[in-house]
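I am attaching a structure below and will ask some questions about it afterwards.
Every protein chain but one is kept in place in this view of the complex.
Residue numbering begins at 1 within each chain, and the chains themselves are lettered A and B in the order written.
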Amino acid sequence: MAKNKKSLSYELIKGIVKENPLFVLVLGTCPALAVTTSAFNGLGMGIAFTFVLIMSNVVISALRKVIPDSVRIPAYITIIASLVTIVEFLLKAYTPELDQSLGIFIPLITVNCIILGRAEAFANRNGLMASIMDAIGMGLGFTLALLLMGGLREVFGFGTFFGINMPWISEGGLRPIGIFALPAGGFAIYGVLVALFNKMNHSWYSRKPDDTMDRRNYPGSISARTDAPFVSAEAASTGTESIAISKGSVPESMTEPGERSICPGERD
Amino acid sequence: MAKNADKSHNTAGEDKTRFIERGFMPAIILTLIAVVSIALLALTEYITADARAYQQQYMADANKRTIFVDADSFHAEELENAGASLEGGNSVDLSVDGSVIREVFIAERDGKQIGILITAKPIGYGGALTIMLGYDLEGNMIGLTIDASTQTAGLGTKVGEADFLQQLSGFNASDTVSADSSASFQVDSVSGATISANATFKGINAANEAAEQILGLR
Partner (left out) sequence: MQDMFKILFSVILIDNLVLSRFLGVCSFLGLTKDLKNSMGMSVAVIFVMLVSTAVTYPIYYYLLDPSGLGYLQTVIFILVIAATVQVLEAIIRKAMPPLYDAMGIFLPLITTNCAILGVMLINIQETYSFVNAIMSSLGAGLGYTLAMFLFVGVREKMETSDIPESFKGLPSALMAASIVSVAFMGFSGVIENLFS
């Protein structure tokens, strides 16, 4: 499917509602559920993530003509992992409380399919400016999403927002609802927000989210509508639902070991 | 293979692409990338080393200072010979398997030893609790801090809160602390957080035991 060069501002804005990585593409769910116990943690994680994403897109876009295709994946992994470790050092040195709250999810940014996916699908074929805009847009969308989730869970689960007590919480009156601070609450809030974004995309763009984007640009994304992680080109155009994984229905490019994308989905 | 959109560089691009895909070039380029990345990493590690060490020490000492408010330094003891530097104390090997004791410090003020500090890390629910207990030289408990951030938010974390903490004072290293009526120092547990509370008691009692041995109180 030929893709015309969209404007730079489009790249920036699409990550917020239309193609929000967390609520529409359903990527990077692990850190989102785990660190959003408070708005501050969510924001911190979002900023760290955005930094890694931007730097990774910059480096990979700058080196895109130099990195051989056969060692593409190990090269990207090395670059991203190193960037993540650098961010970890910076956090440990200057914001140790954030480092302690985020715990192992900082190193786990390395395997976040958003970063690897953008590198593979966008940064290695587009110029520097476009890649930067794309990274900023995705990072912004992810950060806002984390902030939203963290904020909701903190307000309902602890009765505070960024540490400030909410006026309706008092000893004898309303107490916070503990379950929102627990994993169960995390899942629930996430579910409600995905449904909300479904509705928003449906009414604002009067099309199902799947139709508004070229899914091949987002390896690893799970369709929030049909819930199908592996969709071949024919299935996408005929709108068929998820396909069971069997030798026959796996796209050609996925049957060669070493050629397969390590984030689920298809490659060119 | 990724398709390049620049038509103008096509021939030169093709040549270059073929060159970088040939023979050992992929391996060389990958090694180069790895070397540069690791070099940058080592550089950042070096640059931030001081700041990180400071933060670590600060966060560690901050806790200790809430217990021994007027101590000016804390001397770390080796777990294998805990108490060796304590005058009139016993050297105890606390590094045995299964021990929850992680650190032993001797608090000093004006060159005099004023007490010992023991850190225990019992495993609670979903993670380890960090408990720090300070004792004077007679084994009386001076203060304690509990870091329960790894426990279940809203339930297990209650063992780190004032309600629970305020009952944990005034005991001696020879006491057993728990919610059991058989304990010599009985306290209330936290409803809905039995695992975290029991882990806390386990940590406190392990620290008491270690303190007794080090101070030679038995």
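What we mean here is this: contacts are C-beta pairs under 8 Å (C-beta built on N, C-alpha and C of every residue); 3 or more make two chains touch, one makes a residue touch a chain.
This one's a predicted model, so the numbers in the text were calculated from it and none came from an experiment.
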item: Among A:Ile16, A:Ile47, A:Ile73 or A:Met166, residue touching the chain not depicted; value: A:Ile73
item: Sole contact to the chain not displayed, among A:Ile16, A:Ile47, A:Val111 or A:Met166; value: A:Val111
item: Contacting the left-out chain in the complete assembly, out of B:Glu45, B:Glu138 or B:Asp180; value: B:Glu45
item: Residue numbers in subunit B that touch the chain omitted from display; value: 37-38, 41, 45, 98, 125-126, 128, 194-195, 198
item: Chain not shown, touching residues in subunit A; value: 26-27, 29-31, 33-34, 73-74, 77-78, 81-82, 84-85, 88-89, 104, 107-108, 110-113, 116, 179, 182-188, 190-192, 194-196, 198-199, 202, 220, 222-227, 229, 242, 244-245, 247, 250, 254-255, 257-258, 260-264
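In the analysis below, only the chains that are shown with their structure count from here on.
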item: Complex contact set, residues of subunit B against subunit A; value: 1-5, 13, 16-17, 20-21, 25-27, 29-30, 33-34, 37-38, 40-41, 44-45, 48, 51-52, 55-56, 59, 149, 152-155
item: Residues of subunit A defined as touching subunit B within the complex; value: 37, 63-71, 74-75, 78-79, 81-82, 85-86, 89-90, 92-94, 96, 100-101, 124-125, 157-158, 176, 178, 181-182, 268
